[in-house]
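The complex is shown incomplete by one protein chain, all other protein chains being positioned as in the whole.
As written, the chains take the letters A and B, and residue 1 is the first residue of each chain.
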Amino acid sequence: MSTESVPFYLRSEQRPLNRVLRWIATALIVVFAAFVAFPFVWMLLTSFKTQQQIFAEPGNLLPPAITLDAYFRIWSELPFARLFLNSIIFTGGATALSVFFDSLSAYALSRLDFPGKTLAFYLVLATLMVPYQITLIPLFQTVFDLHWLNTYQGLIVPRATSAFGIFMLRQFFITVPRDLDAAARMDGAGEFRIYWSIMLPLARPALATLGVFLFMNNWNDFLWPLVITSSTEMRTLPAGLALFSGQFVIEHAVLMAGATLSLLPLAVAFLFAQRYFVQGIATTGIK
Amino acid sequence: MATASIGARRHRRGHAGLLFILPSGLIILVFVIYPIVQSLWMSLHDWSMFQVTHPFVGLANYAGLLHDPRFWNALLNTIVFTVATVPLQIAIGLLLALKLVRSSWWTIFLRSVFFFPVISSFATMAIVWRFLLSADVGPTAAWLRSAGIAPIDALHTPSLALPAVILVGLWKNIGFTMVILLAALQDVPESLKEAAVLDGANPWRRFLNVTLPSIRHALLFASIIAVIVSLQVFDQVYVMTRGGPLFRTETLVTYMYEQGFTEYRSGYAAAIAWVLFLIIMAISVVQLRFFRYRDVD
Partner (left out) sequence: MNTILKALAASSLLAVGLASHASAAPVTLTYWSGFTGGDKQAYEDLIKKFNTTHTDIQIDYQEQPWDSIAQKLPTAIISGAGPDLATPDYNVATLQQYVANGLALPLDGLIGTGADQVAPGVLPQTVTDSFSVDGKLYAVPANFATLLLYYNKDLLAKAGIAAPPKTMTELQDDAVKLSDGQGQYGIALADNATIQMWPVLIWADGGDLISGKCSALADPKTVGTVEKWAALIRDKKISPVGSTGQDADNLFAAGKAAFEINGPWAAGQYKAAKVNFDVAPVPVGASGKPVTLASTVPTIVSSKTAHPKEAQAFLAWWLSKETQAQLSTSAGYAPSRTDMATDPSITGNPTVAAFTAQVGNSRLYLPTEKDFAKIDTGIFIPAIQSAEQNGNAADALKSASDQLNSLLGCQ
């Protein structure tokens, strides 16, 4: 490796001592990565075991024979397709709406002046600091008063915007130079036009990042659907899977199979959005 | 004439501003702020969700907290948890980011591994962790036993339970910090680093004087989020230890949850929530001042 291809500030690393240190660091990272990945490996392998295998030989990670019993039970005891569909509707709907509304608000908070703007921003920030459990009952009451219990709109609308999203996108929009939109304004373009045609395209990485982040948060959220829905048909996947945990009995293989099934869409989405994602988080108002 | 049209345009922009925040504003007002205000109202009453009327007690709930040893215990545990978690999360996240900053298929793979816990459901993974940390039925215990080592029952040992909970929290969140700092590191200008090398600065000084200041905004963002999340820790404690053993892992939010939904004292629970809110607010303000971060305004 020629010294030309190595960045300036890393050239001192060519010295032997530094190379040894680097190898040690690499080894440590690999070990650490194995540690981080281990729970997922265990979860996947356990989903292919029977109850007996889980308890009789915990030290054996690999199942003696792959049993699809747990997956079969989930399929037969839950309206799986329906739960999956509900998850898609809820997560997709809430995420799409949230990205849209959050970006509108973030644009307003960063580019436009209106009375109460600073107050609004701090209010939004402050809502992040209240633990959500305390608002469960009042929220349940409100949704009931709107006759939205056990409905899609009851599930989606309260989640159609996110304080975190507004905060994140606002930090991003602030860093975008104002020349472009100033020029557009001089040409007489309306604010929505500027937002839609200039800001949003520039913000694609940040929007994608927020989208992935919200998608995974909403997908995994089982407490919220359990509060809003009471019938199994309206439940989302994680909420439906909660039915396999009893008060005193946990059916581990089934639980792990359910967790794997729940994680799969996220893993797939994440792998696709990988490059976008890591690069995207970068551009979110950290400048 | 020109000034008039500028004024008119600004007026239009003001209108546009209000319109733009209307959807989010409405939703947040009705579904976030209103319940929060209701919870504040609840904290001023002796509020049981079984009853239709609730006697007003003013600040009695808050006064009660002052004399409640379980509250102070929970507060202590929460602070310890946060003080242990946040610096470690930032430091390890930063180390990982520094090591994985160059993009190659190898580093991208590793980055994904470390980020994976972030996208998983904590409720389920905490159950997995309970199994893994079990001194009796987990795989790690089995391996230790076959190697002749007696496994430690961390989750049931009063002095070790909180460290175990901290460990699981770090496992979950380090990836998030790493990704945030990764991004910021990739933006550190080459020119600054080259200048430092030319000035004869060694790697450590370069890191201190060039890299760190360049990523301070990311550091602030990461640490504010980490503090807010840590102070509100609930999921892994609820699933793994329920606040035990002997209340050694009981945090403010788990105590709040128990008071609200097991003992049905919603007013008292709300008071706990609001004390926590004040604490988070205070710490966040201190952080902002410390980092002299004016960009938030």
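Throughout what follows, contacts are C-beta pairs under 8 Å (C-beta built on N, C-alpha and C of every residue); 3 or more make two chains touch, one makes a residue touch a chain.
Keep in mind that this is a model prediction, so the values were computed, not measured.
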- Touch criterion as defined above, residue of B:61, B:134, B:232 or B:251 at the omitted chain: B:134
- Item | Residue of B:15, B:102 or B:242 touching the missing chain in the full complex | B:242
- Message: Even though one chain is hidden, which residues of chain B still touch it in the full complex?
- Response: 48-52, 70, 134-137, 141, 145, 150-151, 153, 155-156, 158, 242, 244-247, 258, 261-264
- Absent-chain interface residues of chain A come out as 50-52, 54-56, 58, 77, 136-137, 140-141, 144-145, 149, 226-227, 230-232, 242-251
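What we mean here is this: only the chains that are shown with their structure count from here on.
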- Can you check the complex and tell me which residues of chain A touch chain B? 7-9, 11-12, 25-26, 29-30, 33, 36-40, 42-43, 55, 57-61, 101-102, 104-105, 107-109, 112-115, 117-118, 120, 123-124, 126-131, 133-135, 137-139, 142, 157-158, 160-161, 163, 166, 171, 174, 185, 190-192, 195, 216, 220, 222, 238, 250, 252, 255-256, 258-259, 262-263, 266-267, 270-271, 274-275, 277-279, 281-287
- chain B to chain A touching residues, read off their complex: 9-10, 12-18, 20-21, 23-25, 27-28, 30-36, 38-39, 42, 49, 96, 99-100, 108, 110-125, 127-129, 131-132, 137-139, 141-143, 146, 171, 175, 179-180, 182-184, 186-187, 190, 193-194, 196-197, 202-203, 206, 215, 217-218, 221, 228, 232, 234, 253, 256-257, 260, 266, 269-270, 273-274, 276-277, 280-281, 284, 295, 297
